[in-house]
Every structure is written in C-alpha cells, then in structure tokens.
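Removed: one protein chain of the complex. Kept in place: all other protein chains.
And now, chain A:
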Amino acid sequence: MDFFNDHRKLFLTATGLFFFLTFWVAIMPAIRNQNDNLPLPNAAQLTAEELAGKAVYVSHGCVACHTQQVRNIDMDKPFGKRPSVAADYAGNGRTDFWRNTATLMGTGRIGPDLTNIGNRQPSAEWNLLHLYQPRAVVKESVMPAYPFLFQVKQQVETGDVEINVPDEFRPAGPGKIVATKEARQLIAYLQALKQTELENPAVVPAFLYKREIKAADVPAGSTSEPGLDGVALYASNCQSCHQANGEGLKGAFPALKGSPIVLDDNPELLIDVIMNGYDPRPEFAAMPAVGKNSNLSAAEITAIINHERTSWGNKAREVPAAEVQQILDLLKKTASN
C-alpha cells in the first residue's frame, strides 16, 4: 500500500471522500430544501411580541424536553391535525448575527410536543399558572417551575397580569403574583404555535401505521365507539384544567363534579361548551373551544361526556353517540346561520 505511505495522498483521499459524501447528504439537500420550500401562504407571521417570546423559549432551553414536529405516524396524532411539512419550517431564518436558525424541532419528548399548543391549550390563565408552577395544574408534571419569570407586587398596576396561585404554591407573605414581560411574551409565543391549515386537502400527508382496534378491547355493553376510552380522552383533553378528580382548581377552573351543565339531562349546552368554548363567569378562566381545536369526533365527545356524567359521584344518564351526532349537526347549522 505504497499509495497510503504518503501522508498527502492518504489524508487528501480521506478528506476528499468525506467532503464528497458531506456535500451529497448534507449541504446539497439542505440548500435544496431551503430553496424549494416557501412558508405557507396563509401562515401567520409571528408578531414582535411573539418573536420576543420565541427568544425566551430558546434562552430557557425549552427544546431540551419539547419537540415541535408532528411526525407522519399515527402516534403523533394527539399533537396536531396533520403531519408537519417542510413548508411549516420554511419561515425560519437566521435569528441574528450571533445565533443560528431556530426551527426548534427537538430530539426528545420528556414533555409533550408543542407544534399546535396554541390550539390545544390556548388559555393564557392556564399557561401562566402552569409556567409559574406546573404542579399546581398537573400534579405529576416534572417540568421545571419558572417563578423567576414572575414578580410579587403589593399593588397590581394597569397592564399587569395577575395569576391566581393555589395557597400551597405561593411564597410566604402578602402580595400579588404578577407575570413579567418575559412570561407574557413566552405565553404569547405558545399561543401563536398553531398549525396552519393546508388549503388543498389533497396534499396533506397521511398519518402512517394506523392503530388497529380489536373488537376484544371494547367492554361489553359500552355505548361509545369501540376502542375509545373516555378516561384517556378526558386526560388528554380536559384534565389539565378540570383535574383528574373533576374538582377543577379554585379560582381558576370550575369543577365538573356536581356541575349543573354536566348533569343536565339535555347534553346540548355541555356539547356546545366543549365544541365552541365558554366564558360567562369572570372568576374563572375562559374555556377554549377544545372540541373544535382538537377536531374531536362525535364518538370521542360521547366517550368524554359519558365519563364526565358518570364519574366522581355524578349520576346522569349516558348519552348515545347518535344523539351527540344530532346535536353536533344542529350546532354546525346554527353556527353557519
């Protein structure tokens, strides 16, 4: 191997091979993807405040635990209505002179994906309290608390956003807990994280590897559709505010246990609230349009409301899926009128 006894030839050959491969698997595809994709025409640009919030997100290293990519596999469905496509990220350019582009796709999910969190959890009150102390709203959470993004003030001034923290998580002493500018910006950014609708449904990529549901999984006599677990759906969609015990959080999220709306023999208002949101009472946070945002089907809503109507001591009749479908159709009609 005399050829390789010359260090120039040896290292030039190795470097050449590496350069060649690097060009073909990294640089060339990167340039092609950068040039071939434009942001979606109806994608919302981040406002100055949301951009500042993104900088807070980057600075605190949220990407260590939260991804922002919905993969085209069925298991990622809870995180978005459709798989992410390259155009979703096309709007990201270099942050500034010092910092690289932040697509924030992430490589680990210690916490949930946030691609569509602005639709999945739009409530500012919930987000601020959760940021101040995640365990105040989600008992089992392992997310860090960010009390340093809040101030304790004796007097709430105009423009301040006060949060209502349960006593066990408040610092000792009097005062009101108020979000700093950074906290408000961060929440504005999270609220802006919404998947853009694709105008042409034909180009929406499919979720692969659909989960098969076996008939054996369905308990006998169940009114809900096979494979739908009301408890799990409740946990995914409702629990972070109304809590696992259905009691809500005092001063923030109302109880479902004993709630007249939940127990009403006619489930119309209940389904309306789930689909379209609700904000009649100033002492509680506004309820987002969970059903619409998460694209809940009639079967899924049936499973959720029947869980709510028969748990924690609630004893209302179980609603059949057909009736829910009927109400949904009615709601759609009134909305379009």
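Just so we're on the same page, contacts are C-beta pairs under 8 Å (C-beta built on N, C-alpha and C of every residue); 3 or more make two chains touch, one makes a residue touch a chain; residues count from 1.
Keep this in mind: contacts and distances are computed from a predicted model.
When you check the chain that is not on display against UniProt, which of "Fumarate reductase subunit C", "CoA-transferase", "Amino acid ABC transporter permease" or "Cytochrome oxidase subunit I" does it turn out to be?
Of the names offered in "Fumarate reductase subunit C", "CoA-transferase", "Amino acid ABC transporter permease" or "Cytochrome oxidase subunit I", the absent chain's UniProt record gives "Cytochrome oxidase subunit I".
Which is it among A:A86, A:V156 or A:A206 that touches the chain not included here?
Spelled out, the listed residue whose C-beta touches the missing chain is A:A86.
So one chain is hidden, and I want to know which residue out of A:N42, A:N100 or A:T158 touches that hidden chain in the complete assembly.
A:N100
Kindly note down the residues of chain A that lie in touch with the hidden chain.
1, 4-5, 7, 10-11, 14-15, 17-19, 21-22, 25-27, 29-31, 33-34, 37, 58-65, 67, 69, 71-78, 83-86, 88-95, 98-112, 134-135, 138, 140-148, 208-209, 211-214, 216-217, 232, 235-236, 239-240
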